[in-house]
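One protein chain is absent from this view; the other protein chains keep their places.
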Amino acid sequence: MHQRQAVIERIRRVSAGVQRLELAVEPPQRALSGGQFFLARTTATYDPYLREAWLPVALNDKTIVVERPTRYQYLPNQVVDLLGPLGKPFPLRNSARALLLIAYEAAPSIFLLMLQSALARNSAATLVLIGQAQQYPLEALPSALEVIRAEHYETWAERAQHIAWADQIFAVAPPPYDLPAYMRLLEDAQRVRHAVSAELLYGIFQPPMPCGIGACQACLVRLQNGDEVPACTEGMAFDLTRVNLLQSLADSAGA
Amino acid sequence: MHQRQAVIERIRRVSAGVQRLELAVEPPQRALSGGQFFLARTTATYDPYLREAWLPVALNDKTIVVERPTRYQYLPNQVVDLLGPLGKPFPLRNSARALLLIAYEAAPSIFLLMLQSALARNSAATLVLIGQAQQYPLEALPSALEVIRAEHYETWAERAQHIAWADQIFAVAPPPYDLPAYMRLLEDAQRVRHAVSAELLYGIFQPPMPCGIGACQACLVRLQNGDEVPACTEGMAFDLTRVNLLQSLADSAGA
Amino acid sequence: MLEITTGKMTLRLSPPVMGASGAFGFAGEYGKLIDLSTLGALVTNPISLRARRAATGARVVPLDSGVLIHTGLPNGGIYKMHRQYAAKWRASPIPVIVHLIGTPEDLAECAAFLDQQAEIAAIELGINDALTAREVRAMVARVRAQTQLPLLAKLPLYQAVNLAAAAADGGANALVIAAPPRGTARDPLSGQLVGGRVYGPWLKPLAVRIVGQLAPRLSIPIIGCGGIHHPDDARDFFEAGARAVQLDSVVWARPEMVIAIAKAFSGGELTRAAGALADEWRPLGEPAERRTTLIPAPPPPHVPSPPEI
Partner (left out) sequence: MLEITTGKMTLRLSPPVMGASGAFGFAGEYGKLIDLSTLGALVTNPISLRARRAATGARVVPLDSGVLIHTGLPNGGIYKMHRQYAAKWRASPIPVIVHLIGTPEDLAECAAFLDQQAEIAAIELGINDALTAREVRAMVARVRAQTQLPLLAKLPLYQAVNLAAAAADGGANALVIAAPPRGTARDPLSGQLVGGRVYGPWLKPLAVRIVGQLAPRLSIPIIGCGGIHHPDDARDFFEAGARAVQLDSVVWARPEMVIAIAKAFSGGELTRAAGALADEWRPLGEPAERRTTLIPAPPPPHVPSPPEI
């Protein structure tokens, strides 16, 4: 992990809601895999105070590309302060031939870097865009990807088959949708696959992250074994069979 | 007075320390005279919290030009929020044929708009640049102006003559230099002119101005008659024979 | 709307949004820029029994998202100020509340005088941070004995929880929560550490918390104050239990926001009569979202409308 300055070399508007920033970064920060991220500081003042979580979607020769909502404004040549790469690479299995990716009310950006590797080794990948996720621009997705769109989780056609056939499943939903969405997905998986083995079904946890380094304890995820571990260092993807979803959901309902 | 949005149409770097912003503004805000100013807000966040004091240096057909130190950064097409014009026009007398302007450790920007009017009616004007004021780029000044440069107030050659011959004198010094500088100037004027009449010698007071509207009382100037009046609405130029310089200096020394 | 009634008269705050003491001047100075009649009332800058001079080298220290200011609370003393401003106060389209500062004796004398002035709608007392609860109760009671005007007591942030009951017991008709705390920062002009009150949006979470603590415990209304820069900020105060709000330094930063906030709480008489919460009043001319958030944040599940993509 490093703290370095990077320069925004180019800004491309991908859709009304999505833009991509091409960043000139130093080598240590290009050594990253799908699922890792940066915490970026873009202002000289302390407003905003916390860093923004930046998700890389592509690696070029000397640059990396990150995706940001267009409501944040950036400028070409702007110098930003980058902390990272943070988090663990998504645990994509070499043997995973059929990949199921689910974006629930969230941009699927976080999958794109992992998808590059997966498609490069000829895995098949299906991406399900649910709700607002449908607004994500299809032309920004790799063409080898099968894309399915659904207004609601319930109206996702052939949901059972998709879940049953996948070798690995990754789902992303923003808080506070994450816990209920992952719970439903886990229940579905348990129903259609009878048993859900370890390393099959992953949920991505993206709570606000003040430090990104495992120190401030603002991003803890509660596991079945009773441990509470930082999403910033142990995530952002967690094996949903290891997460104490039930207790977390109950607690957050009572909060 | 108005609150309006303006667009920065053009930015010209005049010297290492000075830049000029050309602003597209609405007509009410172009109705202003030398000595008046704006309070500008340039960020969507509250950092900085207070507005910046912007000094117009030229009026064009559809734009006004303001001068800012280069350590503040602006962008072409940037939208700024302008409050103004604020303050009173400098009380330039029609009969003033010989104008003496003194910039003490401060840019002479605040004089430029008034100078336009004065030179247009063939008044003669002398500008004395003292200390850091000497760094002000001469090419940014009107050519009809006589410019005198001095490292210190004491080394200003022919000081006595200049002060004796002027029909009106305006001096600018930034706080906390203002009180001592104006005191010395008033004493000199009293010495070389025997009596200093009203409406001869003006000092410009530029304390920080949170409101610019005479409401918050953070910018009061103490007068000889005991009144305390806002520099933002009654200034920024004050007749130095009306200001209680002695008491103000004594108080600020004790603070 | 909030109505505060005493024996003598009723202070009607409609909308329940006021200009606070400090930034709005003595008599509608901001009328040059914004339509003050959209507000529910205006509190004057602090007035003392005897004249006070401006702090020399008045200290204004920029802070991150805020500012430290010490003016010394200059004013000509109650009698001179009244002579100077009575006509303007009389002509004011909205109620004028005079903010008084000073010793208990001074305050009592000022209150007795203002009680006789028809153009004054209410008195707000600035409560000094150094006072104990016992002293506050005695001071408010002493002023109460001199006037039937509605009496607001403005409590300092740190001590508001400890002083609230005392001010109410002393006879205050409403509490303003809270006056900003003092701080120390380096004056860029003098290079010295100087003291003053500190202002900025960060005041809001501190004051909202105290309003939330006090509202359930008090029988008199609470007027929220501190860091309000947007209708959503006022809404937070209302939800925490405030019945009205005061705005102050936002008028420097974004004068137009004062009107937007007042308008956001101007409608809704019908809703209110039906028992709705203050923060459900119909928003009028309300500006966009308070601020962008760190991580694109959809509203909670019960109001589903996820982020644009």
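Labels A, B and C are assigned to the chains in the order they are written; within every chain, residues are numbered from 1.
Everything that follows uses one rule, which is that a contact is a pair of C-beta atoms (placed from the backbone, for glycine too) under 8 Å apart; a residue touches a chain by one contact, two chains touch by 3 or more.
Predicted, not measured: the structure shown is a model, and the values here were computed from it.
Chemist: Quick one: say which of A:L50, A:I148, A:A164 or A:V192 touches the chain that got left out.
Modeler: A:L50
Chemist: Which residue among A:P69, A:P180 or A:G214 touches the omitted chain?
Modeler: Of the candidates A:P69, A:P180 or A:G214, A:G214 is in touch with the missing chain.
Chemist: Which one, B:A6, B:L32 or B:A107, makes contact with the chain that was left out?
Modeler: Within the whole complex, the residue contacting the unshown chain is B:A107.
Chemist: Of C:K88, C:R142, C:R209 or C:K263, which sits in contact with the chain we cannot see?
Modeler: Of all options in C:K88, C:R142, C:R209 or C:K263, contact with the hidden chain holds for C:R209.
Chemist: What chain B residues would touch the chain not displayed?
Modeler: Those residues of chain B that touch the unshown chain are 15-18, 45-48, 50-53, 69, 71-72, 105-107, 131-133, 135-136, 174-177, 180, 206-208.
Chemist: On chain A, what residues meet the omitted chain?
Modeler: Within chain A, the residues touching the omitted chain are 1-3, 41, 45-51, 81, 83, 175-176, 207-208, 210-211, 213-220, 222, 228, 248, 251-252, 255.
Chemist: Residue by residue, what part of chain C touches the chain that was omitted?
Modeler: Residues 60-66, 68, 157-159, 181-186, 188-193, 195, 198, 200-202, 204-206, 208-209, 212, 229, 232, 236, 239-240, 291, 293-294, 297, 299-300, 302-303 of chain C touch the chain absent from view.
One rule holds in what follows: only the chains that are shown with their structure count from here on.
Chemist: Which chains, if any, touch chain A and chain C both?
Modeler: Both-contact set = B.
Chemist: Going by C-alpha centres, which chain is most central here?
Modeler: C
Chemist: From the centre of chain A, which chain's CA centre is farthest?
Modeler: Looking at centroid distances, B is the chain farthest away.
Chemist: Using the average of all C-alpha atoms in each chain as its centre, how far is it in Å between chain A and chain C?
Modeler: Distance between chain centres, rounded to whole Å: 45 Å.
Chemist: I'd like the Å distance between the centres of chain B and chain C, where a centre is the mean of that chain's Cα atoms.
Modeler: 35
Chemist: Tell me, which residues of chain B touch at least two other chains?
Modeler: Expected reply: 45-48.
Chemist: Find every residue in chain C that makes contact with two or more other chains and list them.
Modeler: Chain C, residues with two or more chain partners: 64-65.
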